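Notes follow once the structure below has been shown.
Of the protein chains in this complex, all but one are displayed in their positions.
Coming up: subunit A.
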Amino acid sequence: MFEAKLAQSSLLKKVLDALREIVEDANLDCSSDGIKCQAMDSSHVALVSFDLSSDGFEPYRCDRNITLGLKLATMTRVLKCAGNDDSITLRSQDNTDTLTVLFESPNQDKTSQFEVKLMDIDTEHLGIPESEYSAVVQLPSGEFQRICRDLSQFGDSLVIACTKDGVEFSGSGEIGSAKISLRQHSMVDKEDEQVTVELNQPVTLTFSTRYLVSFSKATPLSSSVTLSLKAETPLVVEYRISDVGHLRYYLAPKIGDDEETEHIDDCS
């Protein structure tokens, strides 16, 4: 038996919306620690993962590990039926192929219940090694979204360069080029609005703008976003979800046109 209640149904909606930017279906792996998910886009360039700790749910019960295979479009439909302040309960009995979704209004006078059919989704899981990043940039999530959107008008690639002074985003294309620089600054009273760069080593990487724009759709989840960069390593874009966990995107960098350095992995 699996049961998890979240006081804010809107939080789950935001998480699933962020997932939907990358994939159509996803497996939610539920264990006694909480709900985890990892999903990769069809071209294997981007990955989204989230980790919602059991502490964020009240109550949370998971007798044995189960995997909930969800069609995200279906879940979105169901979640649209929730009121803004409704709580949400996810429930799945052992040996059934459905998930029960229950919404309750704050004063408990309205409840709505939905049964969602689960799917068997064949997914590939990637092991993501812990890594020491050369630069970790924190900035307001709204600012990040704005930058991605603005630069998407100037070409398919976005270059992120981190130096000790700050971080610079640039793009260039047929119509011209654009450069947006953010300086490091901290405001004591408004922690969410500060820009910080923790730098071990200056680093410059190129990414596909299209994916970054998709990632920034997760902005409602958190007021700030963290970018972790390291040469020849996928970018990590992390949105912290207060008290519950985090949602991360990984994006493979664009690599120079050097055939020899390309690595062919064998997919067994």
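The rule is short, and it goes like this: a residue touches a chain if its C-beta (ideal position, glycine included) is under 8 Å from a C-beta of that chain, and two chains touch if they have at least 3 such contacts; residues count from 1.
The rule is short, and it goes like this: contacts and distances are computed from a predicted model.
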item: Per UniProt record, name of the chain withheld from view ["3-methyl-2-oxobutanoate dehydrogenase (2-methylpropanoyl-transferring)", "Proteasome subunit beta", "Flap endonuclease 1" or "small monomeric GTPase"]; value: "Flap endonuclease 1"
item: Touching residue (missing chain; options A:Thr76, A:Gln194 or A:Ser208); value: A:Ser208
item: Option touching the unshown chain, where A:Ser10, A:Ser53, A:Ser105 or A:Ser157 are the choices; value: A:Ser157
item: Among A:Leu52, A:Ile66, A:Leu102 or A:Cys148, residue touching the chain not depicted; value: A:Ile66
item: Hidden partner chain, residues of subunit A it touches; value: 25, 27, 29, 40, 42-47, 64-67, 69, 92, 94-97, 117-129, 157, 206, 208, 232-234, 250-257, 259, 262-268
